[in-house]
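A short worksheet on the structure shown next.
With one protein chain held back, the other chains of the complex are shown just where they sit.
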Amino acid sequence: MSNLQNTLLQARRFRWWEPVLWLLAFAAPLALPSHALIINEIAIVALFAISLDLILGYTGIVSLGHAAFFGLGGYAAALFAKHVMPDPLVGLAVGIGAATMLGAVASLTIMRGTDLTRLMVTLGVGLVMLELANKLDWLTGGADGLQGVMMGPVLGQFEFDLYGRTAAWYSLTVLLVFFLIARRIVQSPFGATLKAIRDNRLRAMAIGIPVTAKLAQVYTLAAALAGAAGALLTQTTGFASLDLFEFHRSADVMLILVIGGVGWLYGGILGAIGFKLLQDVISSITPQYWTFWVGLFLVVLVLVGRDRLFRPWTWFGAGRKAGAASKAGGH
Amino acid sequence: MLTILFDGVAYGMLLFILAVGLAVTMGLMNFINLAHGAFAMAGGYITVLLMQRLDVPFLVCLPIAFVGTAVLGGVLERTLYRPLYHKAHLDQVLFSIGLVFMAVASVDYFVGSTQQIMQLPEWLKGRTEIGTGALMLGMGHYRLFIIAVCAALTVGLQYVLTKTRFGSRLRASVDDQRVAAGMGINVNIVFLSTFAFGSGLAGLGGALGAEVLGLDPSFPLKFMIYFLIVVAVGGTSSITGPLLAALLLGIADVAGKYYIPKLGAFIVYSLMILILIWRPQGLFVRKGGK
Partner (left out) sequence: MNTTTSTTVLSAKGLVKRFGGITATNNVTLNLQKGARHALIGPNGAGKTTLINLLTGVLEPTEGSITLEGQDITRLAPHQRVQRGMVRTFQINQLFDTLTPLETLALTVSQHQGLGGKWWQPLGARKAVTERCEQLLEQFHLTSVMAEETRVLAYGKRRLLEIAIALACEPRVLLLDEPVAGVPAGEREELLQTVAALPADVSVLLIEHDMDLVFSFANRMTVLVNGTVLTEGDPDTIANDPQVKAVYLGHGEDAHV
């Protein structure tokens, strides 16, 4: 293999700490059984963050309404379990399917216009979904939410237990599967074209990349993953509420990516861990004013400079010389 | 039906005053400021608290709300916003969301989360009805007042923009910052005063609107989308664009909620999405403008 091929392929290899991280993650519900619930939540939020990273970090599309897909996946899976059949994996597929369809349609909205226009339409789609869920209360339970979502055993074998361990492993497995898929995608030529679109849309067009088609594809894919995360949430908590579509969901997941690092898949995962733990700690001190601290954190973060606070990939020295203000990851 | 139209116009004019500051600063500084609603909320709370705790008359509160919020805007512009003008839009979005969260939580902490009741002075309560039957025009006196004040402000704004030196400096800076600076225009002062003025207008709008729109800590989040619609649809290169967009939005919202209450806001959001797909630069942009 030539030196060149080596350099390109180096990014693709698994670092030593990756299997360790995943092993720890899967061992956690066993080692810390009382924390299985929060591990489950972290896995779900991590998947949601990865889905946003695909469009935000890798393609440069700023979205304030990603919760639309999260919520639709969640409600679709919950309704499926309640009215059709309680099998979790089939329900997961249904949730993903619904979100994918919405993503394909919604991708029409983000193709043209400036960052501001895109912010608006994504926000708009999110609000439309929230309104819909609210108004179609005969289906969704409206403000009261959808209760009593009982799930069958995963693969017919693993019952959801009260401690939440099955839930945690279920979510972790789904997360791992989608993580590996996302990893292959961002390291592929397709992924490279996304980064090209992010860095210089004009030049991307000038080298023959069909930008509009790519945007549609990645947006639909991101919607699918977000739908999966939403489905996992309603399946593992047995409950679906309008909160799934709320603005703060979209804002929180953006914050998670910013904490962990945009344009880097582990950014979503580490950001999710950091965010959830932080939320747990701060909520126990000042339960109502979590929003204030999040707000302050955001303001400080931007003023100091995202690049200067968090550059995790440089800690792991991925064999490339990163620029002083680089924000692109090694994956 | 005429009453609906009337209410829609009042609502639209109010939205215009609330959002015009955002349109101008967005066009001027190319800064996505999602925290604009927080200034409106500040104006509303200043007014309500002055009236409730210090018995300040309503009419006196209005200019105080304007000035207070303008000062707040000016201070924030100089200290927090200015370093961020050249940052990526994502950073600006995150920053302004952060500000909103802080504002919402602070108000919740200091004043509480209940809806604030605005006690209007006697002469503003009541209603005049003209005509009968289907074509009856019912004009709430307060809404008449809102329309009058906002119309006066709009005329004043247009005058300042087109007939004064500050106005031409502002328009030059919006068109091309570097050229304007090269011509000796102090762009920093233009930014500062425009931002302060826009925030002041938002505060005034918040004070005026407290009775009509409601006032609680979630105000900035609830109405953020409306302000953004006015700006995105109306464009940032004039004030007539946002004015028309605001009126359209106001009438559509009031009419929608009255005639098809089941769908309500859903119509407004969908219309906005459709408009922005069709014309990503906004509906009322002057040809060759931004």
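Chains here go by letter, A and B, matching the order in which they are written, and residues are numbered from 1 within each.
The criterion applied here is as follows: contacts are C-beta pairs under 8 Å (C-beta built on N, C-alpha and C of every residue); 3 or more make two chains touch, one makes a residue touch a chain.
All of these numbers come straight from a predicted model, not from anything done at the bench.
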Which of A:89, A:192 or A:278 contacts the chain that the document leaves out: A:192
Selected residue (touches chain absent from view) among A:173, A:200 or A:283: A:200
Missing-partner contacts on subunit A, residue numbers: 2, 4-5, 7-9, 12, 184-185, 187-193, 195-196, 198-200, 202-203, 205-211, 263, 320-328
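To be clear about the criterion, only the chains that are shown with their structure count from here on.
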Rounded Å distance between subunit A and subunit B, as computed from the means of their C-alpha atoms: 34
For the subunit B and subunit A complex, residues of the former touching the latter: 26, 32, 80, 83-84, 87, 89-95, 97-106, 108-109, 221, 225, 228-229, 231-232, 262-266, 269-270, 272-273, 276-277, 280-281
Complex contact set, residues of subunit A against subunit B: 56, 62, 64, 108-109, 112-117, 119-121, 123-125, 127-128, 131-132, 135, 247, 251, 254-255, 258, 262, 288-289, 291-292, 294-299, 301-303, 306
